[in-house]
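With one protein chain withheld, the remaining protein chains of the complex are depicted in position.
What follows is chain A.
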Amino acid sequence: MKENVFIVHRSEIIRKGLSLILQEYFKMEITQLNSAKDLSSFAGISGSIMILILEAQADLNLRAIDQLRKNNEVCLVGFYAENSDDQVDQTFDYQLNQFASPIQIQKLIQVIRQSGNKNKNPMQDNGELTSREKEVIKLIALGLANKEIADKLFISIHTVISHRKNITEKLGIKSISGLTVYAIMNNLLDIQDINPEELI
């Protein structure tokens, strides 16, 4: 998933410093904004992981943030001027303060990234394939195109594509030949059913 990072702070020194620290270690697109008001102009973004680092004491523009949440995975980081643990603000998923070391800041991004990966499939996270998904793999391995798979299983192409996406996420295998090997290794398919020369 694409990753968008926003740094919203009135101080240019902080915006620039923070994005420098992040960019030193991560290849990420960072947008620096002076005010949360400007977040509204990014409402068109969808399908992204959005990490918003917001000046905690400033106006947050929660409306724009809610808008973004509809089509993205949004993570809010409160950026505080002082080092104080007691001012926990429920709005934020994470907190940072201006005395955080570069390492702490970079660690935080890693933590966010990892939790993002975990939350992706909360219902199906044991990695087991559903019986439908197994059928789909089998047909992929036999060399059928999405349209043919849809016809055979009486489902829409759209559903086939979403099955394929889930399969790839669960197994970590993308290519048709990789899926074929998986299918044979797990006895979803007999090696006699395919021509290994052609398909793998």
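Quick note on the criterion: a contact is a pair of C-beta atoms (placed from the backbone, for glycine too) under 8 Å apart; a residue touches a chain by one contact, two chains touch by 3 or more; residues count from 1.
Simple rule for what comes next: contacts and distances are computed from a predicted model.
J.: The complex lacks one chain in this depiction; which UniProt name from "Hemerythrin-like domain-containing protein", "Transketolase", "Phosphate ABC transporter ATP-binding protein" or "Polysulfide reductase NrfD" does that chain carry?
T.: Spelling it out: the chain absent from the display is recorded in UniProt as "Hemerythrin-like domain-containing protein".
J.: Please pick, from A:S40, A:T91, A:Q110 or A:N186, the residue that touches the omitted chain in the full complex.
T.: If we include the chain that is not displayed, A:N186 is the one touching it.
J.: Touching the absent chain in the whole complex: find that residue among A:T91, A:Q104 or A:S175.
T.: A:S175
J.: Which positions on chain A touch the chain that was left off?
T.: Interface residues of chain A facing the absent chain: 23, 26-27, 171-175, 177-178, 181-182, 184-186, 191, 196, 200.
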